[in-house]
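A single protein chain has been omitted; all remaining protein chains appear in their positions.
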Amino acid sequence: MATVAFRSVAKQFGDKSVLKGLDLEIADGEFLVLLGPSGCGKTTALRMVAGLESPTSGDIEIDGVAVTDLPPRERDVAMVFQSYALYPHLSVAKNIEFPLRQTSMGKAERAAKVEGAAAMLGLADLVHRKPRELSGGQRQRVALARAIVRNPVCFLMDEPLSNLDATLRAQTRSDIVTLQRRLGTTTIFVTHDQVEAMTMGDRIAVMHEGVLQQVGTPTELFFNPANAFVAGFVGNPGMNLIHADHVDGELRVATKILGSAPSQSGPVLVGVRAEDLVLDDSGVEATCTGVEILGAEVHLLCSIGEDHVVVRQAASAPRPQLGETCALRASGNGVLLFDPTSGLRLS
Amino acid sequence: MSRRLDRTKEAGLAYLLIAPAFVLALVFIIYPFMRNFSLFLYHAPPYPGLPSHFAGLSQFTTMLTSSSFLQGLEATLLYTVLVVPIGVLLGLILAVVAHQKLKGMAIYRTIFATTAVSSVAVAAVIFGTFMNPVLGLLPWLGINPNPPILQSPTWAMVAMAVIGLWQFMGLSFILFSAGLQSLPEEVLEAARIDGASEVGVFWKVTVPLLSPTIFYAITVGTIGAMYTFGQMDLLVGPFSAQYVHVNTLAYQIYQYVVTEPNPGLAACISIALFLITAVITFVNFRFLERRVTYAN
Partner (left out) sequence: MPTDVISPVSPAVLARKRKRRRRLSTVASYAVLTIGALIVLFPIYMAVVDSLLTPVQIGSTPPYFFPPTPQFHAYADAFNQGHLGHYIVNSVIQTLEIVAGSVITAILAAYAFATFSFPFKRILWTIVLGTLLIPFEVTIVTNYKTIQSLHLLGSMWALTIPFMVSAVGIFLLRQAFLGVAVEMREAAVLDGCGPMRYLWRVALPLVRPQIAAFVVIATLGAWNQYLWPLLLTSNDENHRTLQIGLKSLNAGTFQSLGVVLAGAVIAAVPMLLLMVVFNKQLVRSLTGGAVK
């Protein structure tokens, strides 16, 4: 158990800047998710904690001690790779045992720990198999067992669920969370899937193009996004972002009223959640570009000018046909305003 | 009906296409190989033109126990033992070191690969000039043994082996460089995170994962070494009594084809060399292949 901290960490590959001054603290025992689209620098950040990459500037601290110069083997962290990275020439038992063999632990003690880790992940029957004989889900559990067996101060997980099929993914998600709660080990979990992030993380750090956008609990990110990127990225579907003009307390798109907000003025980017956007004849003009029927609920895909929005409504409610024009309005007070150029939250 | 005709046509075309290769293979590879097994039963006639005299297996067995064969076998095996393990090890180590992401690695990789493309004649000539007792480099270094290296029972084969090693290193290096490139980088990273030192990663992960390549390099190297001929011919040939220690079996075959034609004896040695190499390769296969782990 330990805290992990990024202190002004930056990374450049040649003239490409992958991380730009990351400052982030992870509390002891916390499950922190690094979330963002591919190329945002989250995997690079993770690998720096592991010691597989070195920062161009800045420091990584584990438990308050700068470890930036330490090689991976001296950091006492464990990593679960996206491809699991199991040792193909070793059996499951020997794979799990491998980290322990680098220590001075005795044979009996190692065997006991391997057994414990294998049991915790339901691998007891598979210990003699080789990785190529296992399914994807089984391999992933071996990777997890190998990570927990030596009780490191921190788990690092690099999109471990991406290679699993959907049903297995959901099950494994909760298994990992349960495991982490039981062990209490600080965990940094990288993913591009915001559903994973929202369901698993104590806190989520959203990253985009090497810059930390916001860090907070799932609820905070959902209800209080710091900028337009976070608003649009988090949630399923993400928040709708509509360009509008704020005039006299009204939000107007092409003379029609979208909603209202306390007075500021000028062009704004309006954030409205899908469930807060309703069909209303007095509202803004939109064209229906798609209808997704999800059972009891329906997602209407519409376009307002250049902006694309999603409207959630009950399947039983009346809805336009594909290609038809309709009118939308933001209901309730859940409207957020963002600066159209910088994306920063205004209200 | 037409389908059967199509199939016949297809087969006919196929046979036609493989014919050139097969004819050549039959005439120049398979037939000569097989003919050894009849030739070796005949003694050479005392004068050319006279019919050969059937000797059965006695010629073969006599040859097997003859001192020249045994010495040749010893020389050949010594050469192989000197060249193959060291060549594989050096190629592996250099390939691993050159595989890192440091500046200038491409230049080093090109340099190490050069010996693989140089011919045996070039290598032998160059090393030969080093050993020249009057003008060569070794005398300058103080290495001026009496008898000269190539006539020394102990050092002649070592000198030949150095030449062979110089050449084999290049091939070994190329094989392992390519092998390293296809290793899953993440498995090595996992080993580093799991606490293994760089040397530990090498022995516990890299080498097992490279075992198919190691096995291939040993096999190819062994076969090449057992049939070694070029350096001996260029530096020492034609064979004479003082050069007994470098008279490899392949060279003896050459002798009995060209210098003192004796097809029966040449066939005997050919068969013997082939069988011995086959056995070694087979043993290699059984012993090592079991420990080869295919990552799959």
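Observations on the model:
First chain written, first letter: the chains are A and B, and each begins at residue 1.
Note that in this section a contact is a pair of C-beta atoms (placed from the backbone, for glycine too) under 8 Å apart; a residue touches a chain by one contact, two chains touch by 3 or more.
Keep in mind that this is a model prediction, so the values were computed, not measured.
Contact with the omitted chain, checked across A:61, A:193 or A:245, is made by A:61.
Residues of chain B that touch the chain left out of view are 7, 10-11, 13-15, 17-18, 20-22, 24-25, 27-33, 35-36, 39, 90, 93-94, 97-98, 100, 102, 108, 110-123, 125-130, 132, 134-135, 137, 139-140, 166, 169-171, 174-175, 177-179, 182, 198, 212-213, 216, 223, 227, 229-230, 233-234, 250, 253-254, 256-258, 263, 266-267, 270-271, 273-274, 277-278.
To be clear about the criterion, only the chains that are shown with their structure count from here on.
In this assembly, the C-alpha centroid of chain A lies 56 Å from the C-alpha centroid of chain B. Touching chain B in their complex are the following residues of chain A: 50-52, 71-73, 77-79, 81, 83, 85-89, 98-99, 102-103, 132, 146, 150. Here chain B touches chain A in the complex through residues 184, 186-187, 189-197, 200, 204-205, 208-209, 211, 293-296, going by the rule given at the top.
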